[in-house]
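Okay, handing you the structure first.
One protein chain omitted, others in place.
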Amino acid sequence: MGKRSVVPFGPQHPVLPEPIHLDLVIEDEKIIEAIPSIGFVHRGLESLVTKRTYKEMTYVVERTCGICSFMHGMAYCEAVEEVMNVEVPDRGKYLRTIWAELSRMHSHLLWLGLLADGFGFESLFYQCWRLRESVLDVLELTTGGRCIFSVNKIGGVLKDLDEDMTKAILQTVDKVEKELEAIKKTFLFDYSVESRLKGVGVLTKQQAHDLGCAGPFARGSGIKMDMRMRGYDAYKDLDFEPIVSEDGDGYARCYVRTMEIFQSIDIIRQAIAKLPAGEFGVDVKGLPKGEAFVRVEQPRGEAVYYVKANGTQYLDRMRVRTPTFANLPGLVETLKGAQFADVPLLILAIDPCISCTER
Amino acid sequence: MNEIFNPENKLEEINHEKLLRKVLVMKNKNMRLAQMCAAFVEGKYELSYSFADDETYEMSTLRLIIEPDTAIPSITEIYPYAFFYENEINELFGVNVKFINHDYNKKLYRIDAESPFVKKEDK
Partner (left out) sequence: MAQLMNFAPVVLKNLFSKPVTKNYPAEPAVYPARSRGHIEIDLDTCIMCGLCMRSCPSGSIKVDRPNATWTINRFDCVQCGYCATVCPKKSLTMNPGYQEPGEEKFEASYTKPAEEK
């Protein structure tokens, strides 16, 4: 048995642009224990509800996270809509679905790039981000923002898609599908990639359940859970199956996210084919009173929104449980017994977003 | 077309003395702790413990309404990963949670203010 020592990891680290700090207790090269601590970027966004009106909050909530921004806004709007009994027009629901899936695509491409960077495959990283760029371009064309769209409003969406734009979206997803098909081989079958991912950071199905994991991290461990199955927005009319892998290692998480990009492409095509005509947003009058829980599937996993309104312009409480918050205990578990060199890779495996965790 | 799983969210108001028993019932149903949150409404704390079932997509919430000085027991013995949530409500709202495993002692978010989410004049 070697001598134990403690290595502080983060909040600044070359491979990890996320402000999380871990105290790693290591024995030779093996990790015995990891103690997480957060709190470097706490902004107190939740308490802003008492100072901003419930409609203004849509824009504040969107800025919780820079990557799953759209789905934060969407979940918040859905929670308020549930409180106020507002029915969003069908076209609005479909547009939300299309933009949500486009954000999932760009988020997963970003993650694949970071993963490649994490195991030292620089050119693969560039390829992923090049593809992501074309998704961002079409998002800027359709919404006006690359990452933060600001198209949500309570009662629907603010902007419509015209003929040219749906065409542009379809062209982009076709292009991404074709080029991702080539890169996919490297992620899923390459010898050097496999040797870095296979058998690293194994989390069994039981462990993942006992630690309350969510999203692709849980699906990589064999839990068939995808909040989209609840059929919110247009998902009730679209055909898809949650992507699950049984292995529970780094490779399984990579597989789940890669395949989810293809799944998103498929969902976008279905949604555009079925896109109904008509209104895309309704004006909402009156003040909310009541409470609602809403769960949506973000690229990183399940997000829980809770809204409590008291009949004034200002909400009593808004609560955001982000997927990373649920995945941190799972992360600590995977680190135990891992090699020191695999730490950045394992932290990346949950696709951490500490800024939205702390809000 | 897919099968849709969209059961109604359940909400049950309970007395804080029954908390551990009720949480144990949820654990035995093999449910996952989805979230835990506090709110400060009209001079009282409202705590919500939400549990989710991953197969039926059901979510049930336990609601506790307690006086500001009431202490509640920690559920970390039953759900070990609840410590993040409990530290959070302890730090941001000042809810007195006893016996947390991994107690960060109000240093989870590294903020100076004492229970910033509760307005001073309401206390």
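Going in written order, the chains are labelled A and B, and every chain counts its residues from 1.
What we mean here is this: a contact is a pair of C-beta atoms (placed from the backbone, for glycine too) under 8 Å apart; a residue touches a chain by one contact, two chains touch by 3 or more.
The structure presented is a predicted model; accordingly, all values stated were derived computationally and were not measured.
Looking at the complete complex, one finds that the omitted chain is in touch with A. Contact with the chain that does not appear here is found for just one residue of A:127, A:172 or A:245, A:127. The residue from A:183, A:243 or A:284 that touches the chain not shown here is A:183.
Here the missing chain is touched by one residue of A:12, A:53 or A:171, and it is A:53. One chain is missing from the display, and on subunit A it is touched by residues 52-53, 55-57, 59-60, 62-63, 123-124, 127, 130, 133, 140-145, 150, 153, 158-159, 182-183, 185-186, 189-191, 194-195.
Keep this in mind: only the chains that are shown with their structure count from here on.
Chain centres here are Cα averages; for subunit A and subunit B they lie 24 Å apart. Interface of subunit B with subunit A (complex): residues 1-6, 9, 30, 32-35, 37, 39-41, 46, 48, 50, 52, 54-55, 57, 59, 61, 79-81, 84, 92, 104, 107-111, 116-117, 119.
Against subunit B, in their complex, subunit A makes its touches with residues 37-40, 42, 44, 46-47, 50, 209-212, 218, 223-225, 227, 229-232, 235-241, 293, 295, 302, 304, 306, 308, 310, 316-317, 319, 321, 325-326, 328-329, 358.
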